[in-house]
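Note that one protein chain of the assembly has been removed; the remaining protein chains are unaltered in position.
Let's look at chain A:
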């Protein structure tokens, strides 16, 4: 089975994040594999172990992303591809990334492509579906279980507190939701082996793409941190009165209803 994983390097949201000059301050930030992509890597390795074949992890980014690719290799992926846009692009968006990935994947005869449901940084959840669309293959998002038998793919997906079972066929693209599996830690021997596994580096030229072909369709206007949480308010009095006041506050002050 020819398995591909789309992977993104992101900052670790469990660490402290600061903003300087309208961008996330990279200095001092810890960088990790996007956690949802980690589920995708784990699932891909398990698929390979059960069905045979090969796992290739692909990322669009800069040289820094090599570290995350090596981690995926250390977990057990077979090959890695870094599409380095550092010299070609100043900025990009979901369209940019999806277009580049699709261009890379179009002649790879992938049986299955796995991605994270969403990246924890920009959180659009668009790249996976866009790639599938460009490749003209079906896709299923936010999956929590995956079974493949012959050409038939049975997927359970998370639908806002409930689940839905979908049957489709290979080739397919799926995006991973929390609960799909428990990603393994890369073992120390795995880390040593990963050093010798192939990591190919490509640029836009290698994919016959120009900057114009992948120019971002969106513009970031502003980046800001969520407001710090303020002390809560405890309502008092009769229950009926409290409920009325709560509804009133939610409507007039919080403006959520």
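Here is the rule we go by: a contact is a pair of C-beta atoms (placed from the backbone, for glycine too) under 8 Å apart; a residue touches a chain by one contact, two chains touch by 3 or more; residues count from 1.
Methods note: contacts and distances are computed from a predicted model.
Enquirer: Given the choices "5-oxoprolinase subunit PxpB", "Acyl-CoA dehydrogenase", "Cytochrome D ubiquinol oxidase subunit II" or "ABC transporter ATP-binding protein", state the protein name listed in UniProt for the chain not shown.
Expert: According to UniProt, the chain not displayed is called "Acyl-CoA dehydrogenase".
Enquirer: Looking at A:8, A:70 or A:130, which makes contact with the chain not pictured?
Expert: A:70
Enquirer: Using the touch definition from the top, which of A:195, A:217, A:233 or A:251 touches the missing chain?
Expert: With A:195, A:217, A:233 or A:251 as choices, the missing chain is touched by A:195.
Enquirer: For chain A, which residues reach the chain that was dropped from this view?
Expert: Touch set of chain A with respect to the missing chain: 66-67, 70-71, 74, 185-192, 194-195.
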